[in-house]
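If you scroll down you'll find the structure; I have some questions about it.
Note that this complex is displayed minus one protein chain, with the remaining chains in position.
== chain A ==
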Amino acid sequence: MVPGKRRAAVMSFSLAILGSLMLQYVSSQNEPSIAASEPVILPMDSHSPPFSLQCNLTSSHSAHSESFWMKNGEEIPETRTSNKNTEYRLAKPRSDDAGVYMCVFTFENSPAANATIEIKSAPEIHGHKRSENRNEGQRAVLYCKSVGYPHPVWTWRKFDNGFFRELDNSSGRFFINSRDNYTELLIENLDINADPGEYQCNATNIIGTHEEKSILRVRSHLAPLWPLLGVLIEIIILVIIIVVYEKRKKPEDLQDDDDVAGPMKTNSTNNHKDKNLRQRNTN
């Protein structure tokens, strides 16, 4: 290479770098910069001390008009101020405070700018049915609802032989629908032998895991036959006892055969002075 040409290449190369650096500098001059506080992870026992999310608008090109906060894509009411430093305070942080928070700054002549702060927490299952009773052949729905962020991965298990294991869907009757903080387990055409038992929904995200269990009972069409049988047997026993007791006493009382237990028949009203109307005991 000709020496002159090498120098030209180096110079144009440095110019390019310088230019791009300057370009970056210039463009960052045009973008507002926001200093945001660090993401938070809520402790699992829900006893978190109060804290605040903070955003400072450190530089901007055009005049700042308003700032406000959003959670999970929706504006949080009563957070609008005209401050450049804005703060969102959580006095008693709980699991359902977890989510994606954004501080938004609006400008008069520029598009709005925002910064994102995530509050993460382990999932907590708040909504589930402790037990469900259904008839054979019907459909059962077990569900679980959670709070926390990020949205968990849901799994369902059944307690079998000492521990919770994966569901066996060889019969094709189990359907699981999960969406964000909600999951449901549908069991069609309940089988009284295979289906009853403890089911567990498990919610797991990157921070932690939580599970709850529900008991499914399946009523048999034959179930009431046991008490039915029991009562019938009781009645038969009682009747046998009464009849036998009577038969054993009967020979002694055969002479009283004009006494009957119950209302008197024939001529009763005329003879009441004559007869001693002792009503007959059955013993």
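Here is the rule we go by: contacts are C-beta pairs under 8 Å (C-beta built on N, C-alpha and C of every residue); 3 or more make two chains touch, one makes a residue touch a chain; residues count from 1.
What we mean here is this: contacts and distances are computed from a predicted model.
K.L.:
Out of "Sodium/potassium-transporting ATPase subunit beta-2-like isoform X2", "Erythropoietin receptor", "CAHM1 protein" or "Major facilitator superfamily (MFS) profile domain-containing protein", what name does the UniProt record list for the absent chain?
P.N.:
Of the names offered in "Sodium/potassium-transporting ATPase subunit beta-2-like isoform X2", "Erythropoietin receptor", "CAHM1 protein" or "Major facilitator superfamily (MFS) profile domain-containing protein", the one UniProt assigns to the missing chain is "Major facilitator superfamily (MFS) profile domain-containing protein".
K.L.:
Hey, which of A:Ala35, A:Val141 or A:Ile235 is the one touching the hidden chain?
P.N.:
A:Ile235
K.L.:
Which is it among A:Ala112, A:Val141, A:Ile206 or A:Leu225 that touches the chain not included here?
P.N.:
Result: among the candidates, A:Leu225 touches the missing chain.
K.L.:
Which parts of chain A face the unshown chain closely enough to count as touching?
P.N.:
With respect to the unshown chain, the touching residues of chain A are 133, 135, 219, 221, 223-225, 227-228, 231-232, 234-235, 238-239, 242-243, 246, 257, 260-270, 272-273, 276-283.
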